[in-house]
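The structure under discussion appears below in the form of structure tokens.
Complex shown without one protein chain; remaining protein chains in place.
Order as written gives the chain letters A and B; numbering starts at 1 within each chain.
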Amino acid sequence: MTEAVFRETTAEPVTKSVPLSHLSLELGHLYMEDFEAGPDRLREHFAEVRIWVDAVRASAARRSKRPRISTCFLIDDYFTRFSTPAELIPMVLKEAEKAGLVIDYLARESACAVADRIELAESVMHRLVESPPPGSYGSRPPVSQTGWLANGQRTPTMSRSALGEVKGWQPPQETAARNHSVFMDVELWSEKDGWRLWSCPFLAAVWQLARLGLLRHLGEPVLVPQDWKSEEFPHDWDRLPPLIKLTDTTAAFSAYRTCTLMPNRFLAVEDAVRLILDQIDVDAGALRQVADRSGGEGMAVPAAVAQRATYVFYEEPGDSSEAEGT
Amino acid sequence: MAAALGQSARSVLACGEVRTCLLPSFQALDGRAAAQLLRLRADDHVRVSERPTMYALSPEVLTGVDCRLPTSNGSKVRAVGTVVARAALTEGRLLQSTAYFSVPAAGPDIRRPWGQYLVRPGLVEPFGKLPQQATAEGVLRGAGRGELDLGTIAEGLLTALRRHALLDRRVPFKSRPTHLRWVARRQPEGERASLTNFTVAEGGLRTMELRLPQDVPAAAAAGLCEDLALHDWLLTTVQQMLDNSRIGATDGPSVVEALHPVVVHLLHLWMPRAHVDPALGHLWDVLEEKPGFSRQWEKLSRRIRDRLALQAVTTPHQALSPR
Partner (left out) sequence: MLIFAASDKGGTGRSVTSANLAYHRALAGDDVCYLDFDFGSPTAVAVFDVADAREATEERGLHAYLIGEVSEPERIDVWARTEHQVLRDPPPGCGRLVLMPGDVSGGEFATTDDNLRRCVDLLMKLYYEFDLVVVDLSAGRSYAVDMALEATAQPEMSEVTARWLVFHRWTRQHVAAAASLVFGRRGIVAGGVDRGHDEEALRGAIRFVRAAVPDPESPLWSQVSPTQSAWMRKTDGDLKQLASTAGIGYSQVLGSVPLEPVLQWREQLITDEDVLDSQIANQETWQALSRLAARLTDDKYWEEA
């Protein structure tokens, strides 16, 4: 059998691979309210996180003698804009350092919506494949019409048929329920004046996919880290690259698995993230690359993408909202 | 765990349905427009090939299903998984959509977490053992109510594409879409693929059965079936236009008017196995032998050219260019 002589590149697309660590460890996620609470809040946060970081590293060491772990940190500039990179980033880095932590990669939340002019969130939305409730034979309306994603069947709405039967309330049903349902319905975006605002869980799902090395745009890697050697940071968030590399670590940003450390108030959000991840048809080429390489290193990843993400939810340090005024 | 999944993923049957129709656009689309039309996902490639014919293939999109499989003997087999759908445009003129899936011989008795199905796109797992023969026959017969319906999925994609803002929704002539249902039985790796049945049924329905070695992906079979469906559509459509009384019985400029679209839009589309996987190209030979697809096309084209030539001799020059 001879190889074909004639080729057309547009007819044979390829998926480029990305470098991969063993674990992507997220040290925190900063919102405006955290910032407004001042540097003490941040200090408390990192002090708590430090303990769990050690635990996570110990856990990773069970899989590999020399685990490649990269750390990252996310700052919200999407839902609320506050402060400036010039003011904020040095403070974050300083407090982390005080706790004995190193932040390798730093990202802006808006990068999960649009990075380098590529609409990541939009692309991920096109890849949603809803988990079919029993009885789905191929005719469900696509999710893009509703903007909501559930883990089962919603309570039926009133029939508008003129003489249709009127039924009482019927409960929703979780598709994978064990005896009883835990039904969840997640809002993926809202729209106002023709402008689409992605929801926090949806952007967090995009963030997880980026950390798991599963995002591509026309086969090319996206959200590629840019080296940032300078101590100085811009005065405008838009002038900061979406993802920057702050250290000269050899551990890549993306990894086979992720671990995220966060206060327990994010539990509901991250549950929603898992619900979303469980219903995304990830780029097949990227998926294969990760499976092959992790298998080759003797640390094969779970088949389902959502299973590759782990979390540590810890108690909100000190000044939590209920404890205010004490 | 990954290995266990891989094992059960070995399929014994691949099933699909192709729908073929004329693109509702007055002008044929060029490569760029074709790529734009078929961009079902913003981040994924549309494969565009300019030679030997202009051919564009969309990314594959998935539809989740959890329902009974169609079976010919009434046995009720629930199955869960994803069905692949994709669309193709040939010479910017003929639009096709395919829905297809593969089934393993057996599956677990409970539904897995959805994420586990998603990482094996195009695989639908039966609960328990698959009644192979009954399922193959059931798919070819068509889905009953509530059964996995490939036609619905293929038609849904076709409908969405026909609505695309890029199209002016004007057809150069009326034509009837066709649908071709196919079933491929898997056979051991290394054996030669073969075509065991191609049936032209009524109502624009075609059915096809083939044998497919384990190492040939279902997508390749889908590609072959699209190619056959496309050429079958051409034969059917042109034959129908020639059979029409207004061409058969009358003479004069109306003949030119009726045959003009065939010449402008269809005659150059005949290009068997242009984009078929090399492992399956030889399946065309059976149909070339009998009934002789290309022979029939030759005959039809000659009839059309003869009619037009005859007309040219007897008609004043200006009447030959309709409108």
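Everything that follows uses one rule, which is that a contact is a pair of C-beta atoms (placed from the backbone, for glycine too) under 8 Å apart; a residue touches a chain by one contact, two chains touch by 3 or more.
Here the structure is a predicted model, which means the values were calculated and not measured.
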Message: Looking at the full complex, which residue from B:Arg169, B:His268 or B:Arg302 touches the chain that isn't shown here?
response: B:Arg169
Field: Candidate in contact with the missing chain, chosen from B:Gln27, B:Asn73, B:Gln133 or B:Thr159
entry: B:Thr159
- request: Provide the residue numbers of subunit B that touch the chain removed from this figure.
  value: 21-22, 24, 145, 149, 151-152, 155-156, 159, 162-163, 168-171, 174-177, 202-203, 243-246, 248-249
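FYI, only the chains that are shown with their structure count from here on.
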- prompt: Between subunit A and subunit B, what is the separation of their C-alpha centroids in Å?
  reply: 38
Residues of subunit B defined as touching subunit A within the complex: 1-2, 5, 40-45, 47-51, 61-68, 78, 80, 82-83, 99, 111, 113-116, 118-119, 121, 143, 146-150, 152-153, 156, 278
Message: Please output the residues of subunit A touching subunit B within their complex, sorted ascending.
response: 4, 6, 8, 10-13, 118-119, 122-123, 126-127, 129-140, 175-176, 215-219, 277-284, 287, 291, 295, 300-307
